[in-house]
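If you scroll down you'll find the structure; I have some questions about it.
Missing here is one protein chain; the remaining ones are kept as they sit in the complex.
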Amino acid sequence: MNQAPVAQDIKRSDLLEMYYYLRLTRSVEDRITALYRQGRIVGGVYTSHGMEAIAVGYASALNPEDVIAPFHRDMGAFLIRGFSPGEIISQYLGKQAGPTKGKDGNVHMGDLKRGVIGFVSHLADNMPVAAGAALAFKIRGESRVAFAGTGDGGTSRGDFHEAMNFAAVRKLPVVYFCTNNQYAYSTPVRYQMAIADVVERAKAYGMPGEIVDGNDVAAVYLASKRAIAKARSGGGPTFLEFKTMRMHGHSEHDAATYVPRALLEQWKAKDPIVRAERLLAQLGYGDESYFHEVGERAKKEVEAGTAFAEQSPLPEGPETLVGVFATENEVLP
Amino acid sequence: MNQAPVAQDIKRSDLLEMYYYLRLTRSVEDRITALYRQGRIVGGVYTSHGMEAIAVGYASALNPEDVIAPFHRDMGAFLIRGFSPGEIISQYLGKQAGPTKGKDGNVHMGDLKRGVIGFVSHLADNMPVAAGAALAFKIRGESRVAFAGTGDGGTSRGDFHEAMNFAAVRKLPVVYFCTNNQYAYSTPVRYQMAIADVVERAKAYGMPGEIVDGNDVAAVYLASKRAIAKARSGGGPTFLEFKTMRMHGHSEHDAATYVPRALLEQWKAKDPIVRAERLLAQLGYGDESYFHEVGERAKKEVEAGTAFAEQSPLPEGPETLVGVFATENEVLP
Amino acid sequence: MTSATAVQEGQTTYVDAISQALDEEMTRDERVFLMGEDIGAYGGAFKVTQGFLEKYGEWRVLDTPLSESGFVGAAIGAAMMGLRPVVEMQFADFISCAFDQITEVAAKNHYRWGAAVPLVIRAPFGGGVHGGPFHSECPEGWFFHSPGLKIVAPSTPYDAKGLLKAAIRDPNPVLYFEHKFLYRRIKATLPQEDYIVPLGKAEVKRAGRDVSLITYGAMVHLALEAAELLHQEGIDLEVVDLRTLIPLDKETIYTSVRKTSKAIILHEDNKTGGIGAEISALLTEDCFECLDGPILRIAPPDTPVPFSTPLEEFFLPKVSDIVAGAKKLAAY
Partner (left out) sequence: MTSATAVQEGQTTYVDAISQALDEEMTRDERVFLMGEDIGAYGGAFKVTQGFLEKYGEWRVLDTPLSESGFVGAAIGAAMMGLRPVVEMQFADFISCAFDQITEVAAKNHYRWGAAVPLVIRAPFGGGVHGGPFHSECPEGWFFHSPGLKIVAPSTPYDAKGLLKAAIRDPNPVLYFEHKFLYRRIKATLPQEDYIVPLGKAEVKRAGRDVSLITYGAMVHLALEAAELLHQEGIDLEVVDLRTLIPLDKETIYTSVRKTSKAIILHEDNKTGGIGAEISALLTEDCFECLDGPILRIAPPDTPVPFSTPLEEFFLPKVSDIVAGAKKLAAY
């Protein structure tokens, strides 16, 4: 955590908005987890519980015209890009109102109009894709940036390497991150790589790298801002390692008995929502009652979204056949 | 070139043998190039001209029970492992007496009995394969080592990354090298990677790396010896960057006009055979007449091999159908 | 997929049969070892290797980094050195990441330069589990077209065990497609003794006179269910379970179709370019005279596997499709 964040550099309204999105992320995911436990969601549920600061921080640091290729635990990025709780829960329930209209489930959603590239299960596959988005910006002379990441596990894949290398060689306006949450499913980082910090991977590409406290939304925001500004001004890509801890199982069916309880306890104290509240209180931007009110607002939105999703129709069988090929008017201008 | 080679540490007989193999490599490849110019070889011919010290140096440093997955310009490794000039030229002519019996061409040859893993065109594909060979040695508790490499271009592929990472995590007895000859086909290293030295790639894996003067057979031999000894004694993998220059075109049809002539001139002075002769003379191990005699011996062997290959039969058409599947008795014990 | 409940006798599930095969082969032959993601302490995403780490140690139950191409490549190297690696894909879908190593290295090494690659890749495949486009794929069609590979897809606990043992003992790269839907849905009583089911032998699961249905994997159970219904309507369906896709047991297929003169091929993989196409083509090539009607293929449409229940149900072949197809053919 080599860069002490100077939270004072962040506008009050921005910090408050991030706090709101932290709460909204937590609420949406708690609701989805509850639905999962009720057997209402089939298929996997992967949450960002305890890691919400990462997506909320970086997505808040981007401009609306920038493009995100989220990691599979970046619920906050979807929310900030305007995916409503109703849409998102519809997605998890396989409803037509979800961003994929039931074609795909859970975090596998995207929408080019809102600048979110749909997640591909095959980890790190979207790393080169994000480089290509950045290449398009560079070719067209736009001052847009792509932001993309993967997990500690995902950095072991060849596509991570090929993407990082290409982005560095061509100095593309892309920021890459790794959410280092200590585990890839059951595999601890020491069986994933023989280095102490994932950021060392960046050296192989001549790409600058930075370690960031992933549980501190202000730190994530500021580090992202710096890297984004650099990319936008032609300074090329940066690699950010967000240090955090996966607080739930790999997916909600996994009790994660392979994780030492003490480690979880230790990280629980660093909960990003608690951290944000402490910061806001220190800065005089909010107090208990405000936090409570924001939490209630988030919950209400999520309840409304849940109700919407529940009464939304499922897709009809024959829609299976729709959409294999695109038509010309769907190509981005 | 951070480790001045102490050629005195090398046995006289070993140095003389390496010199012989340098000459034999040059002769074999010159002969193949001549055959190519005569239109007698169809398909590509990729030579190690001016880079012979690398394969000769590392293959001489290995024990016979060690396994090599050669790079595509490692003719010397085949010769040292006992592939005769006759066999090799048969391979290039598509004759039945070649190690692949005409099934594959040029450097795509291998033989498990002689500890050489057949080259796969898809660059870097054999990097994980070599890790697996090393894994087998480790699992069985054998003190054998695998030695494998790729070009500067090949290091950009995902399989390079996945192999290096796996080998480092499991501390496998494998030595990886990169023959950095400044170009990948027409692509200069600066379009291949944004780092000054390929060896920086090793940092991403926590793997020790070393830059070696690839035109100095003694330096290659000594650096390989050290890395091999380390791997053999359980110290894990090492990455060696052999700095050299591709003196011919990518393959013999390529005039390589994209390479500055001055660069070639500069490297011509570092020819590994000339360098070796200077060293042998300095050490009092050989003189002009000796060098001449070795050269003549090599040439004669190559001429005999060429004659053998030329009068060898081509395979018969129906042999196409043979060998898709292996039988149990072909599995290595 | 509503079926597979028909075979509910015995104790051993399909997934247990796979575990048993691995366990017994590892005990029998110390060259056998396992690689994959989360197969060690965690026992694998589907718990196939639960307890193996304790029994065989971390070098024979090797957790790998998240790198399918890398660990398949490593398995190829270990296999060439004389070990017998069995690699687990966490889901068959991720085999696309190792495609190059499988088709260019494993499949061709023996043909090109004589190196045997005794490697097994286990790949949990197939739909009916609401996995969506990336956790339901049937990738066998891709590999069916790569000379040098063998391909297996068992439909019962007995075959799952016997084919996996045969695959491990085979000196070639074998892709072993195990159907996730069947894992815990079917049970059987397995022999106490060591046995194998030889590669390359199909099985007539149910003899019939009127129409031959050729299939494999989870679809076998659908076919058997349809056969019951058809029987009530006086149509006698013969069900051939391929078990091994490469090498294909043409003899059993041809014998069946020569008898019935009518053929349906059923699979869960996409229709176009699926294995059904090859079998149909073989039949018109080699048994044209014996055909008394068109050859029907029943298979999903050419789309990815959709996630939402009504879509996936629409996508997957149904018992009613088989019944309708068989009736049409029988009436031809």
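Going by the order they are written in, the chains are A, B and C; count residues from 1 in each one.
Note that in this section a residue touches a chain if its C-beta (ideal position, glycine included) is under 8 Å from a C-beta of that chain, and two chains touch if they have at least 3 such contacts.
What you see is a predicted model; the values in this text were computed from it and never measured.
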Name every displayed chain that the left-out chain is in contact with. A, B, C
Identify the residue among A:15, A:117 or A:259 that touches the chain left out of the display. A:117
Of B:163, B:193 or B:326, the residue that touches the missing chain is B:193
Decide which residue listed in B:49, B:73 or B:95 touches the omitted chain of the complex. B:95
Residues of subunit B in contact with the chain that isn't shown? 42-44, 94-95, 100, 102-105, 108, 120-123, 153-154, 156-158, 184-187, 191-193, 258, 314-321, 323-324
What is the set of subunit C residues that contact the non-displayed chain in the whole complex? 93, 96-97, 99-100, 103-104, 107-108, 111-112, 133-134, 141-142, 144-148, 246, 269-270, 272-278, 280-281, 283-286, 288, 291, 293-297, 302-304
Could you list which residues of subunit A touch the chain missing from the display? 67, 99-100, 103-104, 108-112, 117-118, 120-122, 125-140, 146, 158-159, 161-163, 165-166, 169-170, 323-328, 330-333
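Following the convention adopted for this analysis, only the chains that are shown with their structure count from here on.
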Sort the other chains by how far their Cα centres are from that of subunit B and give me the top one. A
How many angstrom between the C-alpha centroids of subunit C and subunit B? 41
Can you tell me which residues of subunit A touch two or more of the remaining chains? 156-158, 191-193
Would you please write down the residue numbers of subunit C that are in contact with two or more other chains? 65, 67, 69-70
